[in-house]
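Contents: one structure, followed by commentary.
All protein chains of the complex are present and in place, except for one that has been dropped.
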């Protein structure tokens, strides 16, 4: 499976979002039922991931973090190899050495994933510098959370990208939570996009649960970067509907807040819109859902069948 | 010598500025002539230091950095003990262990000086937290450079101070240089004060070579902090007239820029204003200058007479 | 005696010290969420969730420690300490000295580390030796539930900055916590088992490995002494040297990578101060010089196993 290309049709976007949703819920279920290692799921954030990734072209590069499944799957990653990686199997994207937290897939342009919060922000400028100095096409897209925006590296990265005019699309997925701390406890203002201006960077904030809106603003931002060579900060405002890391009973989450964001779940929202506008039938939706589910069934089968790495893998891939 | 109190009269401020100027030039001369260790001088920045420090009361605490002589002397530090410290003598404020780069003087409320650029920004929030939780009077004043504003800690510090409402006056001495790099090479915009707003902090920028203006805005900011308990960011715009660290031939400095800032030297500026308004006579100015020079002569004599620490000092003061 | 997890024993230590001394505060990403009962007991002022920024958490602790508070900070996983190294090493470790003794820094940094959760090298990296190589700091890494409680209390009472490492493999293990725990102090190793033929020296999770190895060796007629370092800096040289002077053989075991690890320091001390008594080469059984993999069997292979310790001890016996 290679890099996935999108024309931008709602059904394509929905298909990608369904695949992510089923993948995430299955990993959570596997964790609960079979002791598969826990993961940071991005249930509820599918529109933010698919909206941005669907706007990329094949030269663009992605840096992501611990909550990466949506970005990878939207980019065309094989859910079987993803799950194999989660399970520490040889067939995973990183041969099982990464596990779920730092999955890179160079073949998809998903490079240098770091589970150090803010880690991808520190590396993105270097990837941007390579793109620029080696005269390569392709914008660098760096996904990070609202928590990462509390790390000083966020500012150091924006500043350097501005000074050196690096082609980077910074995407802050503001999902209101930073592990077990609410975003409100960590910053006075509500806007992360607002940090861009003093660094001399343009920015936008968008409803991150509206995939068409995200895609539209991401497309605009990417076009601007392709022309100017300058960075841009996009904030997608969304919500983490499941816990931080499976298992997580979310007992610390205000039920009213959770309920209000469930109302804004990006999947039903897109489905309703498609139904309303006649872009899909109810039966069509059922089919799409079943199809995504089947893909995940296949993925689970692949992952479970994939052997663990040989013991000597412990000592390989340290030095080039 | 204890904490120096100011009523705010121009002659007081001038006196403090002259003491600093002579101290700095003498350390530079001693370095050139006698191989005394080099220092980071703040010649040209005296107004920024004296303007802020003269606005403090005796409960306020200061954190400073490698370019600290102005802050310490304005606060009432004994230039003899300062010079002794520079020379690594027992009579120095830190017994000679610090040298010039991290001089603290707890008795003056000058705490936790760090020569790690941005180091004082990371510590200031803790000092502010102690002030707040232990219900102590006194604002925490944290001096740092425009270079330190490039370190992510600057933002982490502002953000935490805002969220926790800590009584901190952040003072960025924007002297246009960061060692051998011009500030323009390190940031796109010209305003460091502008970084405050997205963190939810009030700020101001002031001509840092006008001591009365600095004092006025610092007083206002301190008053606001005493009432609100909230942090404030003050940017003093000034210039480093000598090099980064003695000796430094400044060959990398644009002569036109240097000349234009020499025109704005805060000492002649204050002196001219005092003469004009009849607050001082030419003879009075000469006397003040001679007096400051004499104080530095005394200081040098003290420092030179102070013995080096005993060898066993190598192993003391490591653990409490 | 109460049966509980190490996590709960840590909680007790925090609870007791916060009750005893109002200047003790707790800060970190999620401490107020995860230790809600401490918020209930001591209020939101003293138990603080922080923004996600390890550097400023540590810096705040250092600044507060110098000016009257006794902060305990939870930096979650040891690899995140990389973001706070300046504050811990350059400030907490050095500013007492550089200021000629004007300040002291009573603070504790808690961090988890080690294999057990298949989370990979960015969460699992045993860097305790870095801090043993940094002046002005102390380093504690307990192996048993009593020490988790007793040494955390001691660390909080210590007037110096203490790094308190919690082995991930032990966090949710349960054991009986002694009532009437004696006051402990940082800096003392413990002889867990007395023996004549060989000394097994370790800390943290591998303490258990060594105790099992000693049992196995006993059944094979080899009498192993087991020394638990407990504090890695300052090291209790006296106890280490005395034991090996007695047994004449040493196997040093830890999970951290071999090169320049704490085991190197212990081996060096023995080469310097027990040379005459050493009847065989010193042996180190340590993690390899590679990052920790996530994959379960690889993660297991990273960690010193009982068999390897037993084998090494047997070889030393010739």
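Labels A, B and C are assigned to the chains in the order they are written; within every chain, residues are numbered from 1.
In this section, a contact is a pair of C-beta atoms (placed from the backbone, for glycine too) under 8 Å apart; a residue touches a chain by one contact, two chains touch by 3 or more.
Just so it is clear, the structure is predicted and the values come from calculations on it, not from any experiment.
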item	value
Chains still shown that are in contact with the chain withheld from the display	A, B, C
Absent-chain contact - pick from A:82, A:122 or A:150	A:122
Among C:29, C:225 or C:265, residue touching the chain not depicted	C:265
Candidates C:11, C:29 or C:86 - the one touching the absent chain	C:86
Which of A:86, A:112 or A:222 contacts the chain that the document leaves out	A:112
Which of A:69, A:160, A:201 or A:234 contacts the chain that the document leaves out	A:160
For chain C, the residues touching the chain missing from this view	79, 82-83, 85-86, 89-90, 93-94, 97-98, 120-122, 125, 127, 129-130, 132-136, 233, 235, 256-257, 259-265, 267-268, 270-273, 275-276, 278, 280-284, 289-291, 293-294
Contact footprint on chain A, counting only the chain that is left out	61, 63, 92-98, 102, 104-106, 111-114, 116, 119, 121-131, 133-134, 152-153, 156-157, 159-160, 163-164, 316-320
Absent chain, residues of chain B that touch it	37, 88-89, 96-102, 114-119, 147-148, 150-152, 178-181, 185-187, 252, 308-309, 311, 313-315, 318
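Here is the rule we go by: only the chains that are shown with their structure count from here on.
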item	value
Most central chain, judged by mean C-alpha position against the global CA mean	C
Centre-of-Cα separation between chain B and chain A, whole angstrom	46
Sites on chain A at which at least two other chains make contact	150-152, 185-187
Per-residue overlap in chain C, given as positions that touch at least 2 other chains	50-51, 53, 55-56
